[in-house]
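In what follows, a structure is listed as structure tokens, so that the remarks can point back to it.
With one protein chain held back, the other chains of the complex are shown just where they sit.
Here is chain A:
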């Protein structure tokens, strides 16, 4: 098929039109809006970098950004540790392997919004009840403080995503050369040594993929944030995605929200590209 052919363009036309109208044009408009004082109704005036300068002094945005970063770091570590552990459990020669995979993966099929509501019940009602029974005060009033809200989100996210990451690790673990593992056994390697020197280096590419997925998922988290804590108490668990939404549709500061959205895009792009770059480099060295 040559680019001169009509059929080439006919094959591409539907997705090209859709991508252009849904992603590219809004992105360009968005960058333009971020330099205006547009409020969503009247067409705005050009104000240069005003919105971006305002952002530097915006405590709320700074806080949500920092909260998002902390959340992402905690989630990435936990999800990968749990995900790899689950993968190691279900790939060992146990009878319930298939059944366990099915269970661990299940939360990923259900929407983040619904999962957030389920966990809201567990944190508020069940935790309080358990706290009563075993006499631990700390279990009461979950989600009512910034700290418990933070861990609530991390627990929810880890429970949901570990099964997904497990599936990725399984794909690599099942491709491990058996001779190598047997050779290690014969040489008298213990379980830890087997893991440290054989399994871990060989599943490193899986780490690249899962790191990319966990990072971008936790950084862009919205549904779970909305339904579990709603950003509360006092917006202290509000992550960036939700903060942008609030600025735009809650406070009707469209242009300002758009400037935040542009910065958000830049951060996501830089993190994703750096992460992929370094992970790839590390893989080669191993």
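Please note the rule applied: a residue touches a chain if its C-beta (ideal position, glycine included) is under 8 Å from a C-beta of that chain, and two chains touch if they have at least 3 such contacts; residues count from 1.
The criterion applied here is as follows: contacts and distances are computed from a predicted model.
K.L.:
Absent chain per UniProt: "Response regulator", "2-oxoisovalerate dehydrogenase subunit alpha", "Carbohydrate ABC transporter permease" or "NAD(P)H-dependent oxidoreductase subunit E"?
P.N.:
"Carbohydrate ABC transporter permease"
K.L.:
Looking at the whole complex, which of A:74, A:90 or A:157 touches the chain that is not displayed?
P.N.:
Missing-chain contact among the listed residues: A:90.
K.L.:
Of A:25, A:77 or A:136, which one is in contact with the hidden chain?
P.N.:
Going through A:25, A:77 or A:136 one by one, A:25 is the residue touching the chain not shown.
K.L.:
At which residues does chain A meet the chain that is not included here?
P.N.:
1-3, 5, 7-8, 11-12, 14-16, 18-19, 21-27, 29-30, 33, 40, 86, 89-90, 92-97, 99-114, 117-119, 121-122, 125-126, 128-130, 133, 159, 163-164, 167-168, 170-172, 185, 206, 209-210, 213, 219-220, 222-223, 226-227, 240-241, 244-245, 248, 254, 257-258, 261-262, 264-265, 268-269, 272-273
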